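All protein chains but one are shown in place.
Showing subunit A:
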Amino acid sequence: MSQFRLKKLDLGGFVNTRILRDHTKRRTFEQFEPERQALRYTIRNTSLPQRVRAQAQLQLANMHSNTRSTQIKNRCVEGGTARSVIRAFRLGRYQFRMQALAGELPGVRKASW
């Protein structure tokens, strides 16, 4: 994990360890995505020699887990909460409520129907 972390903080706004970790995972995934896709293509391409495909499989399996997209988790940008984050605003449920009541989210108002 630490080998992927930048020496200098490249994040603004609210930052804590878990946000930083997630941010690093996102960056790592982005960096290694072409490589992963190339390997995936090689593995699935039936016109390639079996040996090459097996090697590609091994290489893909040996890549660091943080280069996978599944490691990425949406977090609240205001508080870092990982659960019940509203995707449209990237906010946790409580932060969302506070900001909505304060009128900071355009168009959002209390509903009753």
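Just so it is clear, a residue touches a chain if its C-beta (ideal position, glycine included) is under 8 Å from a C-beta of that chain, and two chains touch if they have at least 3 such contacts; residues count from 1.
Note that contacts and distances are computed from a predicted model.
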item: Omitted chain, identified by the protein name its UniProt record gives, among "DNA primase large subunit", "Small ribosomal subunit protein uS10m", "ubiquitinyl hydrolase 1" or "ER membrane protein complex subunit 1"; value: "Small ribosomal subunit protein uS10m"
item: Which residue of A:T17, A:T46 or A:T70 touches the chain not shown here; value: A:T46
item: Residues of subunit A in contact with the chain not shown; value: 46-49, 84, 86, 88, 93-94, 96-97, 100, 105-112
